[in-house]
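Structure, as structure tokens:
A single protein chain has been removed from this complex, and every other one stays in its place.
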Amino acid sequence: MRAPTALVLPGLAWLVVFMLVPCGLILVYAFLERGTYGGIDWLFTFDNFVRGVEPLYVSILIDSALIAGSATAVALLLGYPAAWGIARAAPRWQTRLLVLVMLPFWSNYLIRTYAWIVLLNREGLISRGLVDLGVIDAPVSLLYTAPSVVVGLVYNYLPFVILSIYASLQRLDPSVLEASEDLGAPPWRTFVRVVLPLTMPGVAAGAVFVFVLSIGNFITPDLLGGGRVVMVGNLIYDQFLSARDWPFGAALSLALIAIMMGLLFAQAVATNRGR
Amino acid sequence: MAAERPAGTRGALATRLWLGGVLCFLYCPILVLMALSFNRAGLPTVWSGFGLNWYAELIESPEILSAARNTLVVAVASTLIATALGTMLALGVARRAPSSALDALLFAPMIIPDIVLAIALLSFYSLLNLTLGLHSIIASHVVFNIAFVCAVVRTRLKHFDFAVLEASEDLGASRFTTFRRVTLPMILPGVLAGAMLAFTLSVDEFIIAFFVAGPGESSTTLPMRIYSMIRFGVTPEINAMATIVMLFSFTLVLLSQRLDRSATLPDD
Partner (left out) sequence: MPACNASTSRPFELERSDPMHDPLHARRTRSATRLSTACALTLVAGSAVADGSLVVSNWDGYMPEDLPDRFSEASGTDVEVSFHATNEEIMGKVVASRGKGYDVLFVSSPFAEALHELDLLAPIDRAKIPNLANLYPQAEELAYDPGNTFSVPYAWGTTGLCYRSDRLAEAPDSWQDLLDPDESLVGRTTMLATDRWLMGAGLLARGYSVNETDPARIEQVRDDLVATKRTLLAYDDTTFYSKLVSGEADLVHAWDGWCNYGIAENPDIRYVVPEEGSDLWVDTMVIMKSSENVDAAHGLIDYVLGAETGQWVVENIMYKVPNEAAMGNIDPAMLESFPNLAMTPDELMQGEQLRDLGETQKAYTKAVTEITSSR
């Protein structure tokens, strides 16, 4: 018994009108020219894409990828053992721990990022704490650098990574682990040769999530970067507001979407192949 | 993974400590903000006594109250619309053969960077010469909310035995009665979980609101207000605001968790 099309239509219509069409507009704008004082001139040009591959913008893209990559790596390193810890806990504790881990994730992103401004600035808790403990002589600013942006990104996305890896761990068949042990493999090798490959889907999902959301991120570098850390999201924001160069901003947006689609596609292919 | 290992092995202790460390990492910044919000002086490094003065300043501020009101209006409206449309979408899609084009469309709002979506929507509204206001924020929030509601309800529907619907109709019930008496009660927890998720996302959403809001206080949401407060410096009111907003989110999430336990556990 097929469900009536009327069921699907309103939702699809909304997505088409309020997502596809606006994105299509961006696609169109990417091929237009900037007006002398800002805005759009309806003249066709490839200029924006030619500009987009200039070394300046490519290097910003690379820097964004490096920051996103670092955030991903740190989140995975921190998150995997944590997920393992949850998976090995008593069953009734697992849900509680998961909720505990996910709670910060559902709170306001701005506030979570702001917390690090309070902590990392020169007169903030960490710096002053280190001085009081005698670890350093003078207060030091830990903010407004690429590492501080990485910290912010890791902080914001770590819960999801843990959740994702936990999901894979949960589906692990304990008998496989036992078999590996019985065959004499030390725990480390069991992990690397058996557990890790089997939990790859969860790891990949978490990794892609963090990377994709980090590379297009605007708020974290904006608040924690002090204007010194320019990522693709900031670049796009600047084009629309400071430079009033919508066509170029549109071209950059398309490039960003293309990269993310590529990554997701690669992840989907890898996951399917794994099955 | 309920593998039994003797408790107290070094590995088990290490992972427990690590988990504890991670939880500490996740909660310390939040707890610091909360503690600071009660610091009379407001400075991070000097404790000058417990005080609720920053909360008082916050509550008395008309801009904050107005922004909070607007945020609720936007969240409720976009949640209602998105839940209805998203649930219908999920129901419609669940029975069909999987289509990657459809899936792509349904997952796209979650994947497109929010700044790109924000700018695309602003360009779209300005091309149409639309007056911006709370309504433009609501319409924009529905976009990603539909995707999330649909995803949550679809997950729920995976375990749904559609044969029950057929049985109901065979017994003479109309389609609508079947929906009301059979389908709805069974998917309700999922729908509610999706709705709470949509509400939380809308309440916290900043960048899209920033771009598509209309002029004036009547169109400013709380995240927009928070962003401009942060831009103007680390002030103690933000800490009080942060505490209130966090506690609100936590309550919502815990409530949602109560409603549907399996919604927070991954399913595929």
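Each chain carries a letter (A and B) given by its place in the written order, and its residues are counted from 1.
The criterion applied here is as follows: contacts are C-beta pairs under 8 Å (C-beta built on N, C-alpha and C of every residue); 3 or more make two chains touch, one makes a residue touch a chain.
Since we're looking at a predicted model, the values are computed, not measured.
A.B. asks: Using the document's definition of touch, tell me which of A:130, A:230 or A:263 contacts the absent chain.
C.D. replies: A:230
A.B. asks: So which bits of subunit A touch the chain we can't see?
C.D. replies: 34-39, 56, 59-60, 63, 121-123, 139, 141, 143-144, 226-228, 230, 235, 238, 240-245
A.B. asks: Considering the whole complex rather than only what is displayed, give the residues of subunit B touching the chain that is not shown.
C.D. replies: Residue positions of subunit B that touch the missing chain: 41-43, 46, 48, 57, 60, 62-63, 65-66, 70, 122-123, 125-126, 129, 131-134, 214-220, 228, 231-237.
Heads up, the rule we're going with is that only the chains that are shown with their structure count from here on.
A.B. asks: In angstrom, rounded to a whole number, how far apart do the mean CA points of subunit A and subunit B lie?
C.D. replies: Each chain's C-alpha centroid was found; their separation is 17 Å.
A.B. asks: List the residues on subunit A that touch subunit B in their complex, please.
C.D. replies: For this pair, the touching residues of subunit A are 1-5, 7-8, 10-12, 14-15, 18-23, 25-26, 29, 78-79, 81-82, 84-88, 91, 95, 97-104, 106-112, 114-119, 121, 123-125, 128, 155, 158-159, 162-164, 166-167, 169-170, 172, 174, 177-178, 187, 212, 216-219, 223, 233, 236-237, 240, 246, 249-250, 253, 256-257, 260-261, 264.
A.B. asks: Quick one: which bits of subunit B touch subunit A in the complex? Just the residue numbers, please.
C.D. replies: Residue positions touching the partner: 1-3, 5, 11-12, 14-16, 18-19, 22-23, 25-27, 29-30, 32-33, 36, 44-45, 85-86, 88-89, 91-96, 105-106, 108-109, 111-117, 119-124, 127, 139-140, 142-143, 146-147, 150, 162, 165-166, 169, 200, 203-204, 206-207, 223, 226-227, 230, 234, 238-239, 241-242, 245-246, 249-250, 252-254, 257, 261, 264-266.
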